[in-house]
Structure formats: structure tokens, C-alpha cells
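Only a single protein chain was left out; the remaining protein chains are all shown in position.
By written order: A, B and C. Residues from 1 in each chain.
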Amino acid sequence: MRIKCPYCGERALEEFTYRGDATVKRPRSLESDAAEAWTDYVYFRHNPAGLHREHWYHGAGCHAWLTVTRDTRTHEIVAVEFADKREGT
Amino acid sequence: MNPYERRIASMRYSLASLLANAVTGNCNWQPVWREPEPKPAYDVVIVGGGGHGLATAHYLAKEHGITNVAVLEKSYLGSGNVGRNTTIVRSNYLLPGNLPFYEWSMKLWEGLEQDLNYNAMVSQRGVLNVFHSDPQRDAYARRGNAMRLHGVDAELLDRDGVRKLVPFVDFDNARFPVRGGLFQARGGTVRHDAVAWGYARAADRRGVDIIQNCEVTGIRIENGRVLGVETAKGFVGANKVALSVAGSSSRVGALAGLRLPIESHSVQAFVTESIKPLIDVVMTFGAGHFYVSQSDKGGLVFGGDIEGYNSYAQRGNMPVIEDVAEGGMALMPVIGRLRIVRSWGGLLDMTMDGSPIIDKTPVEGLYFNGGWCYGGFKATPAAGWCFAHLLARDEPHPYAAAYRLDRFAHGAVIDEKGMGAQPNLH
Amino acid sequence: MTSQSNRLRDGGLIDRAKTVRFSFDGETLTGYQGDTLASALLANGKKLVGRSFKYHRPRGILTAGSEEPNALVELRTGARREPNTRATTIELYDGLEAASQNRWPSLKFDVMAVNQLFAPIFGAGFYYKTFMWPASFWEKVYEPAIRRAAGLGRAASAPDPDHYDKAHAFCDVLVIGSGPAGLATALEAARAGARVILAEEDFRLGGRLLAERYEIDGKPALDWVRAAEEELASLDCRILRRTTVFGVYDGGTYAAIERVNDHVKLPPAHEPRQRLWKIVARQAVVAAGAIERPIVFGDNDRPGIMLAGAVRTYVNRYGVTPGRRAVVFTDNDDAFQTAVDLADHGVEVVAMVDARAMPSVKAKEIAAKAKAPYFANSVVQRVRGRQAVKSVDIAAPNGEVHRIDCDLLAMSGGWNPTLHLTTHLNGKPVWNADLSALVPGALPPGMSVAGASAGQFGLAACLASGRLAGTEAAKACGFKPKRHKAPKAADESTEASPVWQVETSRGKAFVDFQNDVTISDIKLAAREGFRVPEHLKRYTTLGMATDQGKTGNLNGAAVLANVTGRYVGAVGTTTFRPPFTPVAISALAGHHRGPDFRPARLAPSHKWAEEQGAVFVETGPWLRALYYPRAGESPQDSVNREVANVRTQVGVCDVSTLGKIEVQGTDAGVFLDRVYANTFSTLPVGKARYGLMLREDGFVMDDGTTARLAEDRYFMTTTTANAVKVMQHLEFCQQVLWPELDVQLVSVTEQWAQYAVAGPRARDVLQRLVDPGHDISNEAFPYLACGEINVCGGVPARLYRLSFSGELAYEIGVPARYGDALIRAIMMEGAAFGIQPYGTEALGVLRIEKGHPAGGELNGQTTAHDLGFGKLLSAKKDFIGRFMAARPVLADANREKFVGLRPLDREARIRAGAHLVPKDAEATAKNDQGYVTSIAYSPSLGHWLALGMLARGPERHGEVVRAVDPLRGEEVLAEVVPPCFVDPEGERLRV
Partner (left out) sequence: MSRPLASVSGLAGLTVPGSYGAKVGELGVTIAERTGLGIATVAACKGKSEALKAAARKAYGVELPERSIVASGRDILFIGTGPGQWLAVSEKYANEELARELAGRLQGLASVADQSGGRTVIRISGPRARDVLAKGLPIDLDPRVFPSNGAATSTISLMGVQLWQADDTPAYELAIFRSLSGSFWRWLAASAAEFGYEVKPG
């Protein structure tokens, strides 16, 4: 698999580290009624067979966290973007 | 049973039957399983004709007398991970949530062939995990002692002990020298396909309908209660539906609206050309990801880490292949000129704590068995046993009591490796 | 020495001036440069080459390529022994040694051939039905016997002595195969300006053209090959000979093995034996040709039976005839060319057997030309001769049987496109009824197929499809190809009508030669319900041999189809997976073996420590000094001395391996508050603080100290083991969770050589190193102070008053290039105060005496509460892991918690990994209340002590528990104590 890093260009798989589902959002609330949201955030995943938005870390390259949209059935990558929208990007 | 079915059911395997059939030109062997069409409804419909689903059916019939059961398989039976693993069985686990379960599985393996009247070649050749440092030794000692306290066999070997078992290991020139190993003599290998076939034959003989090429396309639920499944062969009603589709748990679970603490990952395995006996045990490398055994046919069967990213593609990429080969060469450079003839991929349900789930679901009548990570094959008998128990009695079997779905909410995770909620690190 | 009795008088692409000596089973023979082992053996009249897997049947040479199932030999000897090597792909070299395998005592007389007599019992899957009683006999009796009988060759006797390397390559168009289609593809693509890589498995370019007598542009086809080779050399085309593309991976990545030096006795100095290429190609064209199918009939495995195309290869390319009296048995026109080629070389063709019910006109014409008796609508029913073909029985349609003496039977059941690479990314081949073959289906992105691989079997069609593929691939890469003159060639007749199997045949009819799978096996499997190709394969082992069914799979499907009343296309075949041909494990590992398995990180003091005779230990990626033994000391003596010296005088330890991260920016404090459980924004400049980091699931991830060097600048340390993981985590927090914060992270692990100087005389030592003007007195530079200073006359340094040992201690950092000099300076200046270096073992003892948790306790399964750090969990802010750490199970008071353990018997030694049970309880799982995480012999206290995790531990101080270690047969009674054994008040570190 090759991932087109928006900064470094297309690079080999071994330069990247995978984290997982990029669609989960860290809850802000620390109240007890947020328990389900936290459990969901930390543990539960859609795990689709198809397009998946996911976080990859270009650890051996520019150290950017990327959001990659990839088909989990074919490994085809349809989009790569910086996980944040920092300036200079 | 009709006469045809009776004839199948009466077919017992033995040396005598083998000889008798040889004399008559092997023309009288009967199908190992029937090929029935689905009935309109069953007491239990098991989704997934892999090792776990077939074992569940067998134990439902044999231990609980529930025979009005169908096993629905999307493809051919045994087409999932039961036919794609590296055939290793062992019960060398650390945590109390896992140990009794895998040990029960080991015990069932030990009596499997006599139970099924099918030789699955359960070979207790021993499983050796080598270690390379004092902290690693201490972690293995903790594990080995946990095993012993649970009545499981375990031995801690020093370098010489390891050398006796595997003299060809690189003891002298290694980046991470081998300093000893944890050995479970009762661990070993089992001919994986034969497990599926043996369970299928045994379940079939007790009247379970095994229906191949019958993909489940929907799960019918009304008022929070399951009614049956939509399939490629029409609707099949069921009092209870049991999901046993590890690798595709999320995909099938989604049909019932389940969201699971699971990711699907690909793992590769490899086999070399057949050679004369070289490795007599199952061995794992402690400084990389490499595990190996030699099959009865003579090929070295080995594997390594999962690919590390969500995948349903049942195949992998070069980095893991190289990593595995490097591990193999680091451990035993004598295999360098042996050649890999085939690599293949399987799909693992990787859970968030690295341990499986056997539990009821929020949908009444819908039961779940999955999340097996690397442990699915070795768990086959016990998973079938405990899942059947849950299905038959509606309460978890004591050996699988920790494999609950709500453990993630409460924090009662079973994290053997201490890696946290990061499936690709387990 | 045998003369090359079967070498033809002339012809062939061999160099007859260069005689090559080799040996087979100890017999010395000769061949020529340009031969393969197979062609040289045939030249010498050697037909019997090996024995089959199960029945130990005598086997010869079936093919002339990498699909060979039978002629497997052990090549080379000793550490270089390569079992199961296909004689058809071994380039002959001077001094080559090969031996037959899987036979005893000799190839000609093999005792295990007796297995054939038991074939009725040894049918498909017989072992599943027996060997079950008694249960223990499987491992003891049956399995060892099966294992000894199975397996083919033997592994090498010692580690592979050769060197291997890997290389990356990038191109616009990768062309796989250099036959007519591949060359045409490469030419068009390269002419258009594309960067081309042409990979050819063989040592010569040309593919099928090497084996045939085709013409292109009215001249011998090899002239065209030569011209193409020259033109490609002038263009941007890298030609990789002896290179097999064996796997297709995601993103246009192709893996290939180049056999750089397999054609010589030993690789030259500095050269690899093989090279693993990882090729990234924007477009790839598979032009890998086709593989001929055998026909399934009785005793079709006898030495002397060969594929018809292979016979042509031996005749035309190698100038060798595999026999003197030949029969051709075919179901297609193509194979008749074999008769012509043989006849033209003076070989007598004694029969041409055409299995087709409706023979073609062409076939009859050729038969007339070859002056061979033509048997239409007939089959070879039986083969006589055990170790070599002696005669065949030909059954004519009228029932007559003609017995014809011969020593060569050339057979052809048609051709299968070599489409393996098209399926590696889960592509499914599709059935082509016209060709009676599977052809490539949906292709991976960027891949196309040309020539015979695409089912284009005629030469003209191959050239045309290659040209098209090359043009299209170049276009896809953005080039604008011009039109070039097309090479002219004819399409030979490839009319075929497959018969697959001879119904009336006698004897064993083999489908998979190597694994001895016969028609009866397939019938039995089908009878027992194994009717899906995958089931058939797994039950009978069809297609599981070293050739992975290249010649047998489709025939197997055809037999299964026949038995189950379907047509072949409906049955299909099993999946092809990488590698296309077997790949050596050494080649995949390359440089990474032995000491180079993984890179080793060396600390700045490494060379110095080596000079001191330090013993090193692998700590993750690092090598660290474990202890510094003196003459006559045992390891334990050495560690005891080092520990005692720190407690009484002063020691120095390289701690450069800790992860070091600069956290800068105006929001650095806020950021640290969120990633640490405790608070850092309130830390004064010039101070350091212990920090505890949780994972988001609430368990402890890592710990370390972080110092505030300036208002907007912190210096964080992590454990050695977690340095990379923590940096990744922090960057996730920075970029994904809180991109709004002004915080910059940079790893400076490598920049700073850092030494712990610990012991009552630590200040005295440092005083002599720091430059004047820096006050490091206890008052000016108290415990947990930090600062940027200069040492040794202006070298920039950082000083931290930190203590892992519990003594008065400092950590001093200098740019790593000064690390070597600084350790020497510290030792020199410290000599007067009795300084000694201490290694990680002593470091461990010191921390265990002080009860600081480390790797054994920070095992990913413990919580802050478990470790006694509950107080650190700030309730004033959100931080990573805060919410989940409060879950009931994580905060449960009954959890196993951190304790110290002191053996009651002061001579006794507790073992790390022992479990803790109540004093009088039985050692069972039910009573298991925890485990020992770390142990040390404490020279300070004069006995062993331990740290561990014990259920409700802190409530049980004073209680006696049993540390049981059934693995080593030991039990020790131990008192539960607070996890700090030395100076619990911490007075010594504040002086």
C-alpha cells in the first residue's frame, strides 16, 4: 500500500503507523452521563467493509497525522488529508 | 432420518472400515455431510459454518440435545479462519479470564478425535515461546506460574533447555540472543481443515442441517426480538440466532444494528516447500513477530503480526512479509534457503482488549461469538462448547463468563498484553 | 563419464565450445554453457530424476520451466543445500552438484516405493479415518512415521552463509515476461519515453521464441529478439534477467527476486546471492506466457513422458532430444509442431495420437510432413515401462489397441494462460470457452495483460497485443506514443478441443504429479462431498505442492467437473496466491539477520563502557551497559559493588536512552496539563516534576520527569521503552485533539548525552565539572531544580537534580558529541571521591530499594491507583484518560496494588513472576492474589527484596503472604511492606 502524504508525496506503507477510525470524537463532558459517549469513543467502532476514514501517522516522514479515506475491501485509497488544518499546510 | 441418512450416520471410521473399503475399490464411502435445503424454521440458526459455528452445532446437539439446528454458511464450510490459520493450539495464557477457557479447549482437543470419530491430527508436540531478556523471562514466569496455578502444564526452560528442543536456533550470533523459553508440552498443532470437517460430520450425524452457499443478508427483528434470518435461500425462522462469523462480525452484526468493540484486520501466513523433519515443536520468537511449526506434510508453516490496518481483503503487503522472514532468519538462519511456496491471508476480529466475546446481545434471541483476535482456532472446541451452553441455557458458561460485551463499559477488560484500546497492538 | 548421447548434432542456444562439468547423485557428467540441469541430464540420457511425494513413484522431467512438478533435486551441499530445486530452472555451472531426494537407498531402488501397493488404502484423506486409537499413539507412533516418509528434500545443515540484499525500483511501466508480447510491450512503452523495467525469469530474453522456430519479419524470430534487446538498451529500459516477479501488492507494488548469482558455484565476493526488488510501477503489463497442460491418463507420470512444448524447448533451445522414438499425444494442433521439430532433427516420430473426435486439417497435414503414423480420435490408454517409457497402448475409436514401442511420449492438453499475478489482489479469473481455459478477469489498478497470458496464443496475436499494451500503458502514464512499424509474423494454428482425461485408461492417472493426486482420489473426494475446488484441494492436497498446481489445477477441476456432472468453467479452480514461484526466506530477510536483525542504538558512552569491560544488554532498540565487572567478580558481585558504591560514595550511569522531548510554545503548559494526569502549568521555571501519563482508557501509559527550562519551554523525559510511542501520542494530541494550541514538539533524545551522577559525593564530583559561576549548592540548586549551565570550560549543559536511586543525585546532559568526553571527565574528576560506573542492573536494584515503579509495574495493566499514584490524578482539569480511569473496575479497592515484599527468611530469594497467595492457603488459581513484578538483592539491606502487585496490598502491610513459583519449585514467605526499603523519608536526596 502506498499513501500520498500531502507533505512528502506518495510513500511506502512502512513509513506509516495506523491508529484507526478517524470519525470518533473525543467527548468534552466529564459528567457521569457522558459514560456511554466515552465508552463509545474509546472502544466501539463501525468497522465498515467499504470506505473508512482513518488516522495514519507519518512517523518515518513528516510526523503528520493524516486522515485517509480507504476502502477496507480493496485497500484503495481515495483521499488523504492532514488530520488538522494547521497553517502552512 | 431416511434410509440414506441412516447409512451416512452409520458410517464409522476405523482401520477396519478403511481396509474393507479398499477391497471394494473405495466405492462405498458416503458423503461426510448431507446437503439439505433449509427448513422454514429452526430452534437455533447458527450464522457461520466455520470451526466455531460447526463446533457450536455439535455441542448443542450432543451436550444439550438440541438438534433442530441449522448452520448457514455463506461460502463452503470451513472457508473462513478455520482453514487459514497456522494450526497452533495451546493454553498458555496469563489472565484468569482466559486461562480456564483455553485450558478447557485444550482438554477438548485432547479428546476430540474419539469424540468426533475423525482424525484431526491433534499433535501435542509442545509450544515453546523463547525469551531474550530478564524482563521478558519475568513476564513469562508470571504467565507460566498463572498456568500452573490453574492446573495447566508449563515449564520454564533455560538456554540449555531450549537448545535441547531446538538445536538449530541461533544462540551465538543474534541481535537478541535466546536466553530461555516458556514451554507448554501439551500445546501443539491440529490439522485445521479436519476440525471443520470432523465437527460438520459429527453435527450432521446428529441431525444438524449444514447449509452451504447460503449467505445471511438480513436479520429479522421485531419488538427487540429476533425472528430469523433473511438468506440467499429465503427467510429462515429461528427462536435463537447465533452469530459466529469472526472476521466479519461487524459486517454481520450491523444487520442487527450492533456496534462492536471490534476491528477487522488481515493477517498473513506462509508455508514452505515440504522438507524432511526439522522442527519438532511449535516455536515463537520473542524479539519479533514469528511463529513456526512443521506440518505433517513437511512444510514449515509460519506467520507473524497482523497487517495493522482495518481490512476485509484477506491478504497483506510486503512489510509484514519481510518482517516475518527477518524474524525467521534471526531465530533460525538454517531455514534461509528454504522457499516459501504460498502465502495467504485471513481476517481477524481484533477486539479492543485482545480477548474474545461470547455473550447475549441487546437484541433478544440474538447471541454473539466473536472477537477472537489471534486465538480463534485454538479456541474452537471451547468456544463451541461455551456458546452452545449460552444458547441452550441462556446463561454464560463459567469458563467464558468474562467474555462479556459490557466489560468495556465497566473496565473489566482482559488485556493480556497491556496494550489498551488499540486493536492492532494486541 | 557418460557422453552426451542425446545431444543433437547441431542447433540450440548453447555454447558447445564451453563444456561444463557437473555431478548428479555423485556421477560426474558434462553439459554446455547455456544448458539447464534438466537439459544437461536429458543430454546425458538421464530420465529418472526424482521420486514422488507419497508413492515414491519414479519421476522424470515434465516441463522446461518453473512450473516443473517432478524434477526436483537437492542442489549444492552443506550450508548451501537447497532442497526441492527444479532442475528445469537451474542454469548449469561448472562444479554444480545435485542429488535426487526422497528416496532410499537409491534413486533407482527406493524402498518406500512399496507405498504404491497400499494405494487403495492410502487414498485421499485416509488419515482422517484412522490412527485414532489409542489416542497417545498419534504423536508417538503414527505421526513420526508419516513425517519421516513425507517431506521431499532436506534443509541445509547450517545457517545460510550467503549475502542477500534488497532494492527499491520505480518505473512507469513494468513488463513481466520477455517473450514476443513482453518485448513488444517494452519496446512500445520505452519508445514513447516511459521508464520501463523488463523482468524476465529466464537468463535469456525471448520467452517462447527461444523454444520455437518462428519467423518475424521473414527472419528467424531470435534476430528480432536480439534487435529488440539492443533497442531497449538504448532506451530508458532496465532489463532484469533471472528475475521473477512473484507477488503483486497494493499501490502498484510488485515484488521480484533477482537470482544474481545462482548460476555460479559461489557468489563473487561483495555480491549478493539474490536480490529482492520492490518495484513501484504506475503501470504493469503481465506478459508471462502460458503453461501447457498434461493429459490425465494411466501412468502418465512415467519418466520419458513430457509436455510437447517442453520437448520443443529441449530440441530447439538446448539441442537435446529427450528420446529417440517419439509418440505425440495431443488434443490440439500446437503439439504437432513437436513432431515436426523432432523429425527435422532426425528423431523418429512413431505415432501421432490425436484425441479429438474431429481432428483438424492442419493436424493431418503436419502428420504427413513428419512422416508419422496418425491416429485420429484415439488416445494413449496405457504406458509400459516403470522407470522409463518403453511402449504405449494406443486405443483407436474402433476398439483396436496398438502397442507401439517408444522412449518418449510428448503430450499436450492445451495451454493455460499464466495469469497468477492478476489474481494476487483478489481478482478472479474467468472461463473462456473458446480457449477452454481460464483467462484474467478484473485486473488490479494499473495492470494489463498481453500475449498468451491474456489468451492470445498465436505469435502475431502476441505481438499485436504486446504493442497495444505497451502503447496503452505509456499513454496511461501521460506519454504520447508515436506509431511504429509492426513486426510481421504468422499465427500458427492453436485449434484445440480439450479431452482432459482418458476415460478408458488403466493404472494410476495423475492429476497433481508431485503430490500423487490421481483421478481416483478426486472421485473419492467428490463421493464424500468435497465438491468445491477448495475442499477438493484441502482433502486431496491437489495443487498444494511446490508448483502450486501450475500444471494440475485445471485438470483437477475438469476431473471434478466430469465426476459431478458440471462443466469445467462452472467448477473453477482455487485461488493463486503469492509467490508465483517459491522464494527463499533469506532473500526476503536480506540484510536483517544475525546481529543486523534490527539496528542497535548505542549510547554516547558505549565505546568507553566497552573499554571498561562492561557487559551489555539489549534494552529495546538500545544496547546498554548492564554492569561493569572487575577481575574475579561474579555478575552479582559486580552489581552489589556498584549499588553499594552509589549508596556510600558516588556512581555514574548513562541515562541517555530515556526519551527526551522538547515541548515549546506559549501553550506548552496547558498542553502538558492535558497529557499528564498531574499539573505542569504551575511548575516554576527552573524546576522539574514527576509526571504520570495515562492512556485514554485510563490505564497508566508512561512516566518520567519534565523540567521547565523557560516560561514556554519544557523538557520532557519518557521511559526508554516508550519513547517512540509517547512522541506519537503527543503528536496525536497536538495535531488531532488540540490543534488550536501553540505547542511545538521535537524529539531531542539523540541530542543529549545524559548521565546520572548519584551518591553522597555527587555534588563534589559535579562541582569540579561545572564552570565557575554556577552555584549547585543544596540551597541554590535544591532537589528537583534544573538549569542550563556550562561545564568543562564552556560546553553547554543542562543540569537536573533528579534521583532515581534515592541518593543525592543529578542528571547532567551535554550535546551527544561530547558524551564520550564527559563520561571520561566525570570518571577522572570523580576518582578522588571513589566514583564508579554503574549499569542498568544496579540502576534497577537502586530503584527497587526505593520502590519506584518501572517496566515490571508499568505493564499496561495497572492503574494510577494500583501504583499508589491516585493522588496525582488532578480533579481540576480534563486530561487524557481521566474519565475512563474513574470507571468502577479501575478504581476498585480490591484490585491488585503495588507493595513491597520482604522475605521472612533473610537468605531466601523471591522470584519475579512468582504469584502471591495467602500464607496458609493452597497455591491454586482461586487463591491467587497477585504476582511479583521485580526483585533485587539489596546490598544495602543484605537480603533479597521484591516489589509486586497484591490484592488490597496497601491495607495488608505487615501481613505475611506466600510467593509461590511452581515453575521453579520454590515458595517463599514474605512480609507485605510499603514499596520503599531505603530512606523512606527521602532525606538523603535532599542534602
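Just a few scattered comments:
Convention: contacts are C-beta pairs under 8 Å (C-beta built on N, C-alpha and C of every residue); 3 or more make two chains touch, one makes a residue touch a chain.
No experiment lies behind these values; they were computed from the predicted model shown.
Within the full complex, the chain left out of the display contacts the shown chains A, C. Contact with the undisplayed chain is limited, among C:K129, C:R195 or C:R356, to C:R195. Which of C:G95, C:P445, C:G613 or C:P796 touches the hidden chain is settled by the complete complex: it is C:P796. In the complete assembly, the contact with the undisplayed chain comes from C:R601, out of C:R601, C:K877, C:R952 or C:R968. Considering the whole complex, the residue from C:K371, C:R817, C:K871 or C:R990 that touches the absent chain is C:R817. Residue-wise, the contact with the chain that is not shown comes from C:D771, picked out of C:D771, C:D905 or C:E955. Hidden from this view is one chain, which touches chain C at 163, 165-170, 195, 268-272, 278, 280, 591-592, 596, 598-604, 607, 622, 662, 664-667, 713, 740-746, 748-753, 768-769, 771-772, 791-796, 814-822, 825, 828-829. By the touch criterion stated above, the residues of chain A touching the omitted chain are 7-9, 11-12, 14-15, 60-64, 82, 86-89.
Heads up, the rule we're going with is that only the chains that are shown with their structure count from here on.
Remark: chain B and chain C have CA centroids separated by 23 Å (rounded to whole angstrom).
Rounded to whole angstrom units, the spacing between the C-alpha centres of chain A and chain B is 30. In chain B, the residues that touch at least two other chains are 313, 317-318, 409, 421. Residue positions 249-250, 253, 278, 425-426, 696-697, 884 of chain C are each in touch with at least two other chains. Listing the residues of chain B that touch chain A in their complex gives 248, 250-251, 254, 259-264, 308-313, 317-319, 352, 408-409, 421-424.
Those residues of chain C whose C-beta lies close enough to touch chain B in the complex are 53, 80-84, 120-121, 123, 126-133, 135, 138-139, 143-144, 146-148, 150-160, 162, 166, 247, 249-250, 253, 255, 276, 278, 424-426, 520, 524, 527-530, 532, 534-535, 538-539, 541, 544-546, 548, 577-579, 582-586, 588-590, 592-598, 600, 617-619, 695-699, 701, 855-856, 859-861, 884, 887-890, 911-915, 923-925, 928, 931-934, 964-968. Note for the complex: chain A touches chain C at residues 1-3, 10, 12-13, 17, 19, 26-28, 30, 34-35, 38, 41-43, 55, 57, 59, 63-65, 74-77, 82-86.
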